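All protein chains but one are shown in place.
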Amino acid sequence: MTRFFSITKNIHEWLFDLMPEGLARVVEMILIAVVYLLIFSVAGLYLVLLERRVAAWFQLRIGPNRVGFQGLLQTMADALKLVSKELTGTERADKFLYNLAPYFVIISSLMALSVFPFTKDFQAFDINIGLLFLIAISSIGVIGILLGGWSSNNKFALIGAMRSGVQTISYELSVGLSLLTMVLLAGSLQLSEIVEVQKGGWLIVQGHIPAFIAFMVYMIAGTAETNRAPFDLVEAESELGAGFHTEYSGMKFAYFFLAEFINMFIIAAIATTVFFGAWLSPFGITESIPILGVLWFLGKTLILVFLMMWFRWTFPRLRIDQLLTLEWKYLLPINLVNIVFMAIVVLLKITI
Amino acid sequence: MSYFSDIYGGIKTLLTGMSVTGKYFLTSRKGAITQQYPDNRESLKMFERFRGEVVMPHDENNEHQCTGCQKCEIACPNGSIEIIWDRGIDEATGKKKKKIDKHIYHLGMCTMCGLCIEACPTDAIVWAQNFENSVYDRTKLTKVLNQPGSKVKAGIED
Partner (left out) sequence: METIAVNNSFKSEEYFINMGPQHPATHGVLRLLLTVDGEIIKKVEPDLGYIHRSIEKMCERDSYQQIVHLTDRMDYLSSHINNEAVCLTVEHALQLEIPDRVKVIRTIIGELTRIASHTLWWGVMGMDVGALTTYFYGFRDRELINDIFEETCGARLTMNYNIPGGLMFDIHPNFVRRTKDFIAHFKTKLPEYDTLLTENIIFQKRMKGVGILSKEDAISYGASGPVGRGSGYSCDVRKYHPYSALDKVAFNEALGYEGDSFARYQVRIQEIWESISIIEQLIDNIPEGNHQVATNAVIKLPKGEFYQKVETARGELGVYIISTGTKNPYRLKFRSPGFSNLSLLNRIAVGGKIGDLVATMATLDLVIPDIDR
């Protein structure tokens, strides 16, 4: 476990002085988890606000501007409202699975956050299979969606869940393969090492054409992975009402909702780490002040998040068979060819 | 080869679509069409023909122009107008004359068709441009248009 900043180092030493090593380690992990949970539940809420404002600006509207200064507390108030709401459910729903489903979704997305290198020292876990871990974790979320749709005893929810299964399982391939392309270039699955490699230049620059193709494929597949428009068939509101979370209310709905936005952040953060050099500043202009790395990381991530929002508020939704056609006939072959291309590029050392 | 041209054409159309929304995003500061309604009450002016609700204007002597001819009541498709009338002695001529006691207007039943105002021969009722008509109690929507103690303006005949 890497410790970040001197204050965390002090806490770390104090904890290890106070109690036996095993217990201290557990307590430290819990502390970090709580800190992450607090930061990202609030960050998720502000992502929702950002989405609403961006959507409003695309649509000639103003967006939420009533609660707090310029509407900054709007999503906080929404969350408060959702907490206070009754948790409803259908009759003859599979209660156990029904209640379990939201936790699958939210926990898997929060777990994924732990491996991101926000800056050189700000990384909770730096495991050597970081990228694999991310791909693995992000596919757990779909189980939650499937369970939620299956157990809520609603046909619209069931259709949504089945679509989600089809969609996520297909697009997982493209996400994995496009990241694999970059792993060929970086030579490691460990996120901190992937960042190290990019000190000479971001991977998207180093890998030029194949890296750019991989990035485009990744962005498309990543958008599909988070079930966002134009791939929002899972909750296509004009077709299925609200899709898999039709029957959820209150905090359980909020978990699904928050998870969607955190997932969007995760997809953008993976792209930032793998393609755009994570916390590295362009040409190393702020290398002397490592704390600014957080800003660089968040800045790049938010630009990619904005790109995904731009997609969402521009494009119509695909149909389910077109969704699969896009994956299996276009993205997958392109990806496979791209891997070979990248291998040749790496082998012949024609990287920039 | 059409496989690749499909991809190229597809991406191109997607990008042109994004350029449209992107243009509006950049100009969103001045381009917003939202009216922030309760805040702009002062500047919000309805057009003069706007059909808000039926009112009966009274002049400074508390006189209206309704002779009680009931043409509006007949013209109304929904029965939103009820006139309770009476026969009284006209002071000027000494003849018996019809005069209204109450001109009752049910705003809750009104469909704003404007037939009553078209039918009125003396322009006694007109449209008001008031649109904030919501109340907590439905009975408040039944209004008596003539003010208490008002009488018909002299010289108004139907």
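Here the chain labels run A and B in written order, and each chain numbers its own residues starting at 1.
Simple rule for what comes next: a contact is a pair of C-beta atoms (placed from the backbone, for glycine too) under 8 Å apart; a residue touches a chain by one contact, two chains touch by 3 or more.
All values reported here derive from a predicted model rather than from experimental measurement.
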{"item": "Omitted chain's touching partners, listed by label", "value": "A, B"}
{"item": "Residue among A:Lys9, A:Lys81, A:Lys155 or A:His208 that touches the chain left out of view", "value": "A:Lys155"}
{"item": "Omitted-chain contact residue, chosen from B:Val20, B:Ile84 or B:Val135", "value": "B:Val20"}
{"item": "Given B:Gly9, B:Pro57 or B:Gly88, the one touching the chain that is not displayed", "value": "B:Gly9"}
{"item": "Residue in contact with the excluded chain [from A:Leu49, A:Ala229, A:Val274 or A:Met308]", "value": "A:Ala229"}
{"item": "For subunit A, residues in touch with the removed chain", "value": "55, 58-61, 155-156, 159, 163, 229-230, 232-233, 236-241, 313-322"}
{"item": "Contact footprint on subunit B, counting only the chain that is left out", "value": "9-10, 13-14, 16-17, 19-21, 33, 46-47, 49-51, 71, 75, 77, 111-115, 118-119, 127"}
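In this section, only the chains that are shown with their structure count from here on.
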{"item": "Distance between chain centroids, defined by C-alpha means - subunit A, subunit B (Å)", "value": "52"}
{"item": "For the subunit B and subunit A complex, residues of the former touching the latter", "value": "7, 14, 17-18, 20-22, 24-25, 28, 31-34, 36"}
{"item": "Contact footprint of subunit B on subunit A as seen in their complex", "value": "54, 56-62, 310-311, 313-315, 330"}
